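With one protein chain withheld, the remaining protein chains of the complex are depicted in position.
As written, the chains take the letters A, B and C, and residue 1 is the first residue of each chain.
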Amino acid sequence: MLSSSTVSQHTTAGVREITLGQAIREALAEEMRRDPRVFIMGEDVAEAGTPFKVLSGLVEEFGTSRVIDTPISEAGIAGLGVGGAMTGMRPIVDIMFGDFIGLAMDQIVNQAAKVHYMSGGKLKVPLVVRTTMGATRRTAAQHSQSLQAWVSHVPGLKVVLPSTPYDAKGLLKTAIRDDNPVIFFEGKMMYQLKGLVPDTDYTIPFGVADIKRPGVDITIVATSSMVQIALAAAELLEKLEISAEIVDPRTTFPLDKDTLIASAKKTSRAIVIDEGYERYGVTAELASVIAEGAFYYLDAPVKRMGAMDVPVPFSPVLEDLTVPTAASVVEVAKTLCGRV
Amino acid sequence: MLSSSTVSQHTTAGVREITLGQAIREALAEEMRRDPRVFIMGEDVAEAGTPFKVLSGLVEEFGTSRVIDTPISEAGIAGLGVGGAMTGMRPIVDIMFGDFIGLAMDQIVNQAAKVHYMSGGKLKVPLVVRTTMGATRRTAAQHSQSLQAWVSHVPGLKVVLPSTPYDAKGLLKTAIRDDNPVIFFEGKMMYQLKGLVPDTDYTIPFGVADIKRPGVDITIVATSSMVQIALAAAELLEKLEISAEIVDPRTTFPLDKDTLIASAKKTSRAIVIDEGYERYGVTAELASVIAEGAFYYLDAPVKRMGAMDVPVPFSPVLEDLTVPTAASVVEVAKTLCGRV
Amino acid sequence: MSQTESPKATATNKDEEQARWLAMYEQMLTIRHFEEHVNQLYMTARMPGLAHLYSGEEAIAVGVCAALRRDDYITSTHRGHGHCLAKGARVDRMFAELLGKEAGYCRGKGGSMHIADQDTGNLGANAIVGGSAGIATGAAMSIKMRGSDQVAVCFFGDGALGQGVLYEVMNMAALWKFPIIYVCENNEYNEYTHYRETTAGDLSARSAAFGVPCETVDGQDIRAVYDTAQRLVARARQGEGPAFMLCNTYRYYGHHVGDIQRAYYRSKEEEERWKTQRDPIQLLADWLVEQGMTDHTLFERIEQKVQAEVEAGEQFALNAPFPDPGEVEEDVYA
Partner (left out) sequence: MSQTESPKATATNKDEEQARWLAMYEQMLTIRHFEEHVNQLYMTARMPGLAHLYSGEEAIAVGVCAALRRDDYITSTHRGHGHCLAKGARVDRMFAELLGKEAGYCRGKGGSMHIADQDTGNLGANAIVGGSAGIATGAAMSIKMRGSDQVAVCFFGDGALGQGVLYEVMNMAALWKFPIIYVCENNEYNEYTHYRETTAGDLSARSAAFGVPCETVDGQDIRAVYDTAQRLVARARQGEGPAFMLCNTYRYYGHHVGDIQRAYYRSKEEEERWKTQRDPIQLLADWLVEQGMTDHTLFERIEQKVQAEVEAGEQFALNAPFPDPGEVEEDVYA
């Protein structure tokens, strides 16, 4: 299987450059062609193709019986997804903004995540919930959150955070083929991000971290939108002769602890970055996994960088301060490497 | 101010032994007498006094206009609490089982937590959401969760996890007097736990950890129900000549990082225990705070002990395996102290 | 059982009818005895946790499920033993589940509030009030998408009328004509609070406002329940969309087995009135006698059969082994 770093280095035959939005659309279309049980439901997913236009064209190919515009009922559509998944379909539920999963948490956590276990393994819930994350879109506190920590906490769920078109396509296909409820977070500021994607069918297994850039001096574990920030920081660090290894876990559950720990053991220093709120966030888990697993190898404490612990402000001058940037990552990396 | 450890060691004049349930009832009654804006609403809170009987007697004193039985509408009552709090009242909303906060997450997180910030500091939400946590009650997957990690993650909220009658009363009073939304988790298996409580008015500030038992060899940070487990483990460890210091943060936000770190620096070893699911849970934050803050003092990695990452099973023989016990804490502590 | 036959057509039909009512009688009796044993298991501290007994409401589960096929779906509630048995579950494996044994329907992982039985189309009891409305409606959606002629039934209590998600999904069921029947068991109480204190307006208007027609039924009269269910199920099966059955009923025991002191929220007289005047099993028995469909010996025989089955089932469960500790981490993921 192609690793995404491989793909991004060579233009192989049968590999094209497409956006992350296109990659998602392709994954959905191909899986819907492959399996008639797969369908999509959500608010304005059909003719409008979602406000992000990610689904444009799907209703034209698959019709309104498989690309279904729903009422504005997040709990209800999540519930329909659970019931549909339990009885022979493979629903994909679109929750427009990740902020809205609060409305569907009971369905996702008390129903979807637990049905298999509570039934002693008899019932299954092959459900995908696609939703979004990320700030800096100037849409303020209720449309900018990155709430992956909540669902990552819950046994029974799998959680995917793709950072490139290649990963997005391969991971979404895996999600759709998985027999468990999978929460799939799309960075809403990344839909236009371009990358090389094979034009053949491929999947990416869950729980396998990807080294997005190899390095020796410091490990930077980053998720979703923060992978691009980390890569940009790595470029800057290279000029300072600090070689950063960028590790993308790709799924927060299952989590590829081994790769994270191995990288940190090699470099002896680690930063973890995720766009969710910092406290009690994804970075806490990643940092403590590394701190425990690489304990005897670390030269400095693992540094966490999440979103600032404030509701996301509207004003651009404030909002831009709330998320890690390449510059702020460089500063932290320099400190960790004793370069201040 | 009396510290709870002080209280639990001396029977001072004006100090009585009461249960945690009584302590909560007293706090509510005293605050309702003190401030006519305080009221309680929830399912079966009035004549029934909740299924746990914690509120028995309140409706008799304060009447049904201040102890209000509601429909089974968790989102709705949380919403009413937010609106009431914004307009001059100080509502206490009772969410019977912590598992049900999934239904009210949008109201708690997108409304209560953000109103103050989004309004530029003009509107306030002095709301208390009382709910429960904890397993081993044989009520299975949807009535046994400890979901404090979710709300601890969210800026704008404060989160309280009392472990003794003394703490419960003092912290609940602080919560009611606080001008912010506070989520107050009561360990449902602890309502009968007894402890000494002064009969005079007192409050306990948020963000001040309490050393429940001093020690020198290992730090055990524990929350809520796990404090009793940790204390029991400390007794056993004492017999092995391991002196454990039990630190109870009491609030996960604000978090008293200094006390946690100072204790870990002193003992060089730390275990963190919380009854929530282990992954991406409260223990991840506590462990990474200690691992970072006491980095140069730790002799071993910080060990996390949360609930097993499975939906809580009904069968007692399985359920009992999912939570940390004094015996399992002792085992981990022995390993950390090189005693195996 | 065909949906179209008229109950009084021919001699064969008469026989069939008798057999059907007697089967329903037996099922109601089974539920009643099952629950009395559950209560005893609790009282004698042989059952872990609690259970919410269905006694008094049997006509609804049995009457509705009699109108269903084995491959139709139901979803159930915390008060779910009746639904589960009526849909075809076995007494012994249910007892085993309630006792947390490996032989239980969910290998002991679900317990009283989560019994599910895929083989009989039971998608599970649910401990979140209103929590199964989405699942049932999603099952109906799936039926429609797969072009099947199954039907889904969602059982819930009057308390679930407080949960917004119920209205969200009824709206979609109506919009898209899903084959689903929402069966509201109005036993007058949400735990310890009378529904009039929690529920504004006219209950029967609720579903209609979302495009789902409502029929109100005497939930103690199994013949009324069955007839209505037959009609509404047939309608749904033919693609004519969802319906709502508002069944008025009463629970004999407390909210759960531990709810013994009930005087503060309802009177002994009220309880007695329902038990003596409106008991669904007695009402059916009276009618059967009146119709000459049965006699004392037949009743005796049924009683003995049911007693034997329940006792054997209980014994089986008491003797059955607990799950292996290693199972605790199994079944988290498929």
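Keep in mind that, in the parts below, a contact is a pair of C-beta atoms (placed from the backbone, for glycine too) under 8 Å apart; a residue touches a chain by one contact, two chains touch by 3 or more.
Note that the coordinates shown come from a computational prediction; the quantities given were computed from them, not determined experimentally.
Partners of the chain left out, restricted to shown chains and counted across the full complex, are A, B, C. When the full complex is taken into account, the listed residue touching the unshown chain is B:73, out of B:22, B:50 or B:73.
The hidden chain makes contact, of the residues A:138, A:266 or A:339, with A:138. Touch with the hidden chain on the side of subunit B covers residues 39, 65, 70-71, 73, 75-89, 91, 106-107, 110-111, 115-126, 155-156, 158, 179-180. Remark: the residues of subunit C touching the chain excluded from display are 162-168, 170-172, 174-175, 197-202, 205-206, 208-212. In the full complex, subunit A touches the hidden chain at residues 43-44, 46-48, 51, 69-73, 75-76, 99-100, 103, 137-143, 308-311, 313-318, 321-322.
What we mean here is this: only the chains that are shown with their structure count from here on.
When each chain is reduced to the average of its Cα atoms, A sits farthest from subunit C.
Subunit B and subunit C have Cα centroids lying 38 Å from one another.
One simple way to say how far apart two chains are is to compare their mean CA positions; for subunit A and subunit B this gives 31 Å.
Residue positions of subunit A touching 2 or more other chains: 106-107, 110, 117-118, 155-156. Of all residues in subunit C, those touching 2 or more other chains are 106, 108-110, 114, 126, 128, 131, 164, 332, listed in ascending order.
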